[in-house]
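Every protein chain except one is present and positioned as in the full complex.
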Amino acid sequence: MKNTTLPQLYQEMRRVRTFEERVGELFVRGQSAGSMLHLSIGEESAAVGVCARMRDGDTFTTHHRGHGIFLARGADPDRMMAEIAGKDTGYCHGKGGSMHIADMGLGHLGANAIVGGGIPAVVGAGLSARHQKSGAVSVAFFGDGATGQGILYESMNMAALWKLPVMFVCINNQYGMGTRIDQATANPDLHERAAAFGLAARTVDGLEVEDVVEAATDLMEQARGGTPAFLAIDCYRFYGHARKDKSPYREELEEEEGRKKDPVLQAREKLLTTGLMDTAELDALDDEIAREMDAAIDFAIAGEEPQMQSMFRDVYAPTEPEPEPVRTRLDRILAQG
Amino acid sequence: MKNTTLPQLYQEMRRVRTFEERVGELFVRGQSAGSMLHLSIGEESAAVGVCARMRDGDTFTTHHRGHGIFLARGADPDRMMAEIAGKDTGYCHGKGGSMHIADMGLGHLGANAIVGGGIPAVVGAGLSARHQKSGAVSVAFFGDGATGQGILYESMNMAALWKLPVMFVCINNQYGMGTRIDQATANPDLHERAAAFGLAARTVDGLEVEDVVEAATDLMEQARGGTPAFLAIDCYRFYGHARKDKSPYREELEEEEGRKKDPVLQAREKLLTTGLMDTAELDALDDEIAREMDAAIDFAIAGEEPQMQSMFRDVYAPTEPEPEPVRTRLDRILAQG
Amino acid sequence: MALQETTYRDALRLALHEAMQTDDTVILLGEEVGRYGGAYGVTKDLIKEFGADRVIDTPISEAAIVGTAVGAAMTGLRPVAELMYVDFIGMTMDQLANQAAKIRYMFGGQIGVPMVLRTQGGTGRSAGAQHSQSLEAYVMHTPGLRLAMPATVEDAYHLLRQSLQQPDPVVFIEHKGLYTMKGTVDADAEPVAWGQANLLRAGADLVIVTYSRQVHHALVAAQTLHSEHGINAAVLDLRTLNPLDFDTIRPLVEDAGRAMVVSEGVMTCGVAAELAARITEECFDFLEDPVVRVAGEDIPISVSPLLEQNSVPTPELIAETARKMFP
Partner (left out) sequence: MALQETTYRDALRLALHEAMQTDDTVILLGEEVGRYGGAYGVTKDLIKEFGADRVIDTPISEAAIVGTAVGAAMTGLRPVAELMYVDFIGMTMDQLANQAAKIRYMFGGQIGVPMVLRTQGGTGRSAGAQHSQSLEAYVMHTPGLRLAMPATVEDAYHLLRQSLQQPDPVVFIEHKGLYTMKGTVDADAEPVAWGQANLLRAGADLVIVTYSRQVHHALVAAQTLHSEHGINAAVLDLRTLNPLDFDTIRPLVEDAGRAMVVSEGVMTCGVAAELAARITEECFDFLEDPVVRVAGEDIPISVSPLLEQNSVPTPELIAETARKMFP
């Protein structure tokens, strides 16, 4: 099993943190495609802790705040950043962007800009895994806000009924946009709902990444064995919902407290206090990661825009004719007269 | 509180039973509008037991198997039967039929042919009741099959969050068409889901109507007080899903056992054994009800078909122009040439 | 087997059966597709042959059924999801239009979603406003979704087989009024190609462009027009609305100079609008008259059989309208 020692977990979390900081920078520099950029700063242990237990061949979907998860599953930061910039060199040739990034090679069945939209796909992937006897698990990552969506319950019910190798991971950063979880439900103990549908269900605090790994180990094993699982991971969304949101709806004090629950710093402290790594080593690692992510920014900015003609590509399979452009069609029609 | 003595409850249940038998007859005589007729035979205690606790001004929605509920709330069997026959004399002038019957006077916000489709409306009615300080409760009646629909969970979550005077009543007749409840979920203890969303939740056996009344009394009081409630009522669907279904997917033995859970006979027995009514009285009552329902059939059959022109009525409010009929439009267009 | 007398319903089952036999990745999922055999009997007994792992009865969860099919299709299966009535498509439109239809595009061509969503629509059973609709326009308006609507027994078989070979999601809409229709299927014959319209009746005076059950209404009307009025109407069955075979429509309309489009869906903003607009654009100089739309009334469907029947085009309305085109 890769990436489960604390130094490894720290490294992965730091990569996520730094990547997200660079995404913010890309935006500030006016180089991102739009402002719909949702940073997962503060949630790194969820992404890294769960992905530490995923294997080659496993599949997953994410919500709109999925950069960290994808990175933790092995994504190339260059192609990610290029996609976020809407470039042809990105994972999806600039068509998907931050909210619709995917990579079949890594089992990433797609991020989703529809809250809850990616959840049922893992049920289907679970059917495939069973059919193919591949031993793979499929994991749906989503936010606390997605617990408002009925499709989550439909999907959990099916997974439990069919005993599929499926896991539901709810990254509870306490907010859906400006709505705190206790303003969105009368019972914020989210795992209780999953239990009521017959899933193995737990909530874990995301402060210590190792706790997340422990919970993920337990539940993913159950899921792989045909008892679908649900894991809620408590954390805090450090910044606004998207790049332009300054979270005016939150008290400063709350934010201060919330940002103290920093899984990256927590792991760093622990590495230091346990003597697993010293400051120099950590600084060197952080620097190396900073360079990696700087390079991703450069790669993104240097990338070409997609070609205009690519607009009509991939609506249907490459074997099929492309849709006729409006302009071509109009020319043909007007040429009659 | 009306209709809560056992003789009254029996009378209401018998009315439902006899009405449904007549609906079957209407179908056999080729006088119903179509075959999408869903009889609630075996489920009478659910309709009668819950409705016994509803008051003037309360509102409700039902599923497609809602004749009994509507009747228990005071519907006129004549106009119901006429609607089921697709006649102008029916509650909805033959436009709605068995699955889309409603009466605003009795607070019936509508039956629904969409499984789960009528559920969220009670949340809205709950908002209205609160806004108007009317003290009314709004009750959604639905089947076990509707627990597959995400909108149920969305609605329960909202009701609990907003502390609305709303009640969810799941009539668990063990089947959604040919699918037994344990083939539709890994955890058939349906009330647990509601509890996980923060509702007051119970399951009650529907065999004894008085048990249903007791549970409904408890939960409706809570709902009226702002703790929304969920009640699952266990019973058995005596016959097929709709008029043409002979339930080949059920074992005969199971059906035999299931039909022993007959709330109407159970109440009758109890009336006899406790001496509250004797056989002669019961027979007289049953006869009177039979005559009432025979009259409903006659009324339905005697009713006029809707007028063709009524087709364009009530798409929009009466103050608005009606949609232009295709025929009129075509005539106008073709007259140009 | 080759030539076979059968029904629309059984031809559909035959197609599913063969697909499941020849391709192990084909699975069926939907409400009542297994033990019950499908609300209209299309999947009858398939569970006995292929087992509950491949013929999967689902809870009543339309949105997740479609979403599950999307995920299955992305990971190597070829799911055929069933939506019991097209009227329930409203619950699935997000999964259908935002997921299935857009995944290939959003992800830059990395992967397709080769699923089929079988469903049925139309009037004819006094089933009321929520069980009688013809909602193909929602699908046709959604780029990325293919749309097939068989009118004949042969096409019930061949179009479904072809749908199961498409690389992209196909919405396959049957008509509830056709299930018991009889006809023949020749499983070995070369079928009309996917995406091609089928000229079921030639006629030099007028082209009636239609699909699904209205094909039969148009054929009846064409017969009346011929025998009673000497008008020769061609009847073209589109078979698929996406792709739309305009290459077949164009020369027919150019020759006849008159076209009528017939659709059971409500007129406004429906399939008939698209067909009329397109024919007009492409064949304007050849048209003697405006393209005439005969379509569903802009109203919900009633349960009353009388109102129901008159809410959608009838053979009489088609014939009567055509006759008025020749004053």
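Going by the order they are written in, the chains are A, B and C; count residues from 1 in each one.
Basically, contacts are C-beta pairs under 8 Å (C-beta built on N, C-alpha and C of every residue); 3 or more make two chains touch, one makes a residue touch a chain.
Predicted model, so just to flag it, every value in this text is computed and none were measured.
> Can you list the shown chains that the hidden chain touches?
Visible chains that the missing one touches: A, B, C.
> With the missing chain put back, one of A:49, A:77, A:107 or A:150 would touch it. Which one?
A:150
> Which is it among B:10, B:27, B:91 or B:175 that touches the chain not included here?
B:91
> Which listed residue, C:34, C:128, C:150 or C:203, touches the chain dropped from view?
C:128
> Among C:4, C:98, C:223 or C:248, exactly one should touch the missing chain; which is it?
Only one of C:4, C:98, C:223 or C:248 touches the chain omitted from view, namely C:98.
> Have a look at C:30, C:71, C:109 or C:300 and name the one touching the chain we're not showing.
Considering all chains, including the one not shown, the answer is C:300.
> Please output the residues of chain B touching the missing chain, sorted low to high.
59, 61, 90-96, 100-104, 109-110, 112, 114, 117-132, 138, 150-151, 154-155, 157-158, 161-162, 313-321, 323, 332-333, 336-337
> If the missing chain were put back, which residues of chain A would it touch?
Here the touching residues of chain A are 33-36, 86-87, 94-100, 112-117, 145-150, 176-179, 183-185, 249, 305-306, 308, 310-312, 315, 323-327, 330-331, 333-334, 336-337.
> By the contact definition given up top, give the residues of chain C that touch the hidden chain.
Answer for chain C: residues 63, 87-98, 101-102, 105-106, 128-130, 137-138, 140-144, 242, 244, 265-266, 268-274, 276-278, 280-281, 284, 289-293, 298-300, 302 touch the chain left out.
Quick note on the criterion: only the chains that are shown with their structure count from here on.
> Centre-to-centre on C-alpha atoms, which chain is most distant from chain B?
Max centre-to-centre separation from chain B belongs to A.
> Quick one: report the Å distance separating chain A from chain B, using the average Cα coordinate of each chain.
Computed value for the inter-centroid distance: 44 Å.
> Would you mind pulling out the distance in Å between where the CA atoms of chain A average out and where those of chain C do?
38
> Going through chain B residue by residue, note those that touch at least 2 other chains and give them in order.
147-150, 183-185
> Enumerate the residues of chain C that touch no fewer than two other chains.
Counting only residues that touch two or more other chains, chain C contributes 58-59, 61, 63-64.
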